[in-house]
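For this view, one protein chain was removed and the others were kept in their places.
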Amino acid sequence: MAEHKHDDHYHPPGLQHQFEDMGQQMDSVTIGMWVFLAQEIMFFGGLFTAYLVFRSKFPMAFAAGSNELDALWGGINTLVLIVSSLTMALTVYYAQKGKKNMQVALIALTMLFGVAFLGIKAIEYSSKYEHGLIPVDGWNKRIKEGEHKESTAVRLPFETKASAAGTEEAHPNPSGDFQINKEKAQPLIDIAQKENFFTESEKIGYFDGGEFSWEKFTQKVQIFFWIYFVMTGLHALHMIIGLGIMAWLLYKAYRGTFSQDYYSPVEISGLYWHFVDIVWIFLFPLLYLLGRHFLAGGGH
Amino acid sequence: MQDTNWVPLFPEQASSFAWQVDYLYFYLIAISVFFTVGIVAAIFYFVIRYRETKKYATPQQIHGSIPLELFWSFVPFVISMTVFLGGAWVYWTQYTVPADTMEVYVVGKQWMWKIQHPSGQREINELHVPVGRKVKLTMTTEDVLHDFFIPAFRTKADVVPGRYTTMWFEATKPGKYRIFCAEYCGLNHSGMGGWVYVLEQKDYDNWLAGNVSDQTPVQAGEDLFTNKLGCASCHAGGPSQRGAKLEGIYNKEVKLANGQTVIADDDYIRNSILNPGGQVVEGYQPIMPTFKGQVSEEQLVSLVAYIKSLSGDAAANTGAAPKASPTAETQAKPAVEKAGEKEGK
Partner (left out) sequence: MDNVDAMKLDGSLEEPKVNYLTNGWSLKSWLLTKDHKRIAIMYLISVSAFFFIGGIYAATIRLELLTPASDLLESGTYNKVFTQHGIIMVFFFLIPSIPAILGNFLIPLMIGAKDLAFPRINLLSLYIYWIGGALTLFALLQGGVDTGWTFYAPYSTTFSNSYVLLVGIGIFINGFSSILTGLNFIVTTHTMRAPGMTWFRLPLFVWAHYATSLVMILGTPVVAITLLLVAIERFAGVGIFDPAIGGDPILFQHLFWFYSHPAVYIMILPGMGVISELISNFARKRIFGYEFIAFSSLAIAVFGFLVWGHHMFVSGQSVYAGLVFSFLTMVVAVPSAIKVFNWSATLYKGSISYDTPMLYAIGFMGLFLIGGLTGLFLGSIGLTVHLTETYFIVAHFHYVMVGGQVIAYLGGIHYWWPKITGKLYSEFWGKISAMLVFIGFNLTFFPQFILGYQGMPRRYAAYPEEFQVLNIFSTAGASVLAVGMTLPVLYLVHSLIWGEKASANPYMHPGLEWRTDSPPPTLNFDETPVVTWEAYEFGEESGMDLDAARRRDEVSPAA
């Protein structure tokens, strides 16, 4: 911002006391946000490492877990986030232009997408709760033997019967334990046994008495869901923080704070928002998609 | 062992590679003394010689010297490489189990060491070994991490739940040496120790004679195999049997049903008992039931010893010179692979 060299007595709006001029402030907050994002990468990096270690040990259990996730909802959420990144990028553009109304509208839209993402996440979580997929025994919905209560999980009008959250017959789960849908996982195990691609860890990890052990297999799927909930949970927490930042931006934009001279808060909030989106772009294929090809390849 | 009241600077040197560790130690002490004395002397000389004589004087300024910097980057690098190579050499000796070892099994448990000999003796917190014999310890734990540490032998190894770790030593001097648990394991960590008794061969034989429990591990394993667990109903006998033949398989390559091959080492045998379906031998059906939960770690050790004895592995007998033994490969396997399960609880 070379054209904005001011003398000491002029203080542009938004210039904080510790900075000499707007250029220095702009540089500082931008570098600051990038450094913060480097930190975030390492934070999620620890989780991705854990995912990598266990997926390479138990790929079939991870595939089974992956197949329990709803790729349709996940896909919709991916779309929602990508569009929200677009509206966020446009917000920055209009902030630089100083167009207040467009900023306000676009921030509101971004927030709407953010809320939509979290809503869908909540629907997915509630479906996991009903299906006994929360990886902690006793934390799932308790379903008595023979109970066929209608699910409370939301169902999309275009969902087919098989993929709808609530239409499958509920498996009894009287103590709310973690359990998996054996019929759904069976084909995976059949393929792996037929084609012989169990890893060494799996050969030890799934079998019991020469027989495939559902109990042991379920434990490994439990690890998948443990990682799934920790990763998506922390991601959702980042989304919630992002929404908080957006709310603050909305207020500031509504007050007309941002202009050509002062738009760095919008820009760095945008960086943060894009980062959270990118984390999801990695989470979605790793958690929802990887492992589906085993069935796609074998079933068609 | 402490015979005098004077403070000993070194523990006794009682294993075949203890001298290597000590020499490395002396080498490093020599390096340390050389640099410490040299640099401290230089500092003292400078500090006294160039002490302030006039307040706020501005001495001649020296910016640095590239040749000097390169010199004192290069020299420490070379020295540290000699230290690295020395350490690597010693480490290789410490963690490469030689052939012809006598095998002893160790199970750690909060807060005791359970030790089982090839000849049937069971000991708690005590380990009797003959002098001049290579002894391999195969170790696991029933709960948390432990670490089997014998200072006089200059070696230790962590004991990890769900997998076997190994260490070896050859005692060179009869005597009584301490065992410590060196990995923090909870409340009574400092009480988890014991003694290694290194005996002359004849004393060791006497000890064996006077101390034999009712069964050697091989005998105990045979008892389990034929009677208690009924393994023999499938595994003993000719080619028509339902279970794979076990004679002569130890440390040999085994072809699996999925086309892969594995070495039938201790871990393989152990896993095949606990998770039979995992690695089924070619030509057999995966029909064997698991024995997980039915056999204790100690019984497993006996079974493994018995199956080894079927291959004529003399290590499993009362202690005559054994031949084959797993090589360094066993230790070099990635940690994660076998950390899979916590068995035998």
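In order of appearance the chains are A and B, and numbering begins at 1 in each one.
The rule we apply is simple: a contact is a pair of C-beta atoms (placed from the backbone, for glycine too) under 8 Å apart; a residue touches a chain by one contact, two chains touch by 3 or more.
Given the structure is predicted, the values throughout are model-derived calculations rather than measurements.
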Query: From the list B:102, B:137 or B:157, which touches the chain that is not on show?
result: B:157
Listed residues B:21, B:208, B:231 or B:301, member touching the removed chain: B:21
- request: Spell out, residue by residue, where the missing chain touches chain B.
  value: 2, 7-11, 20-21, 24-25, 28, 31-32, 35-36, 39-40, 42-43, 46-47, 50-65, 68-69, 72-73, 76-77, 80-81, 83-84, 86-96, 110, 143-145, 147, 149, 151-152, 154-158, 160-163, 165, 178, 180-191, 328, 331-336, 339-342, 345
Field: Contact set of chain A toward the excluded chain (per top definition)
entry: 16-20, 24, 27-28, 31-32, 35-36, 38-40, 42-47, 49-50, 53-54, 57-58, 135-137, 139, 205, 216, 219-220, 222-223, 226-227, 230
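The definition used in the following text is that only the chains that are shown with their structure count from here on.
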Task: Using mean C-alpha positions as chain centres, tell me how far chain A is from chain B in Å, no decimals.
output: 44
Field: For the chain B and chain A complex, residues of the former touching the latter
entry: 258-259, 271, 274-280, 285-292, 336-338, 340-341
- prompt: Where on chain A does chain B make contact in their complex?
  reply: 53, 57, 196, 198, 200-201, 203-213
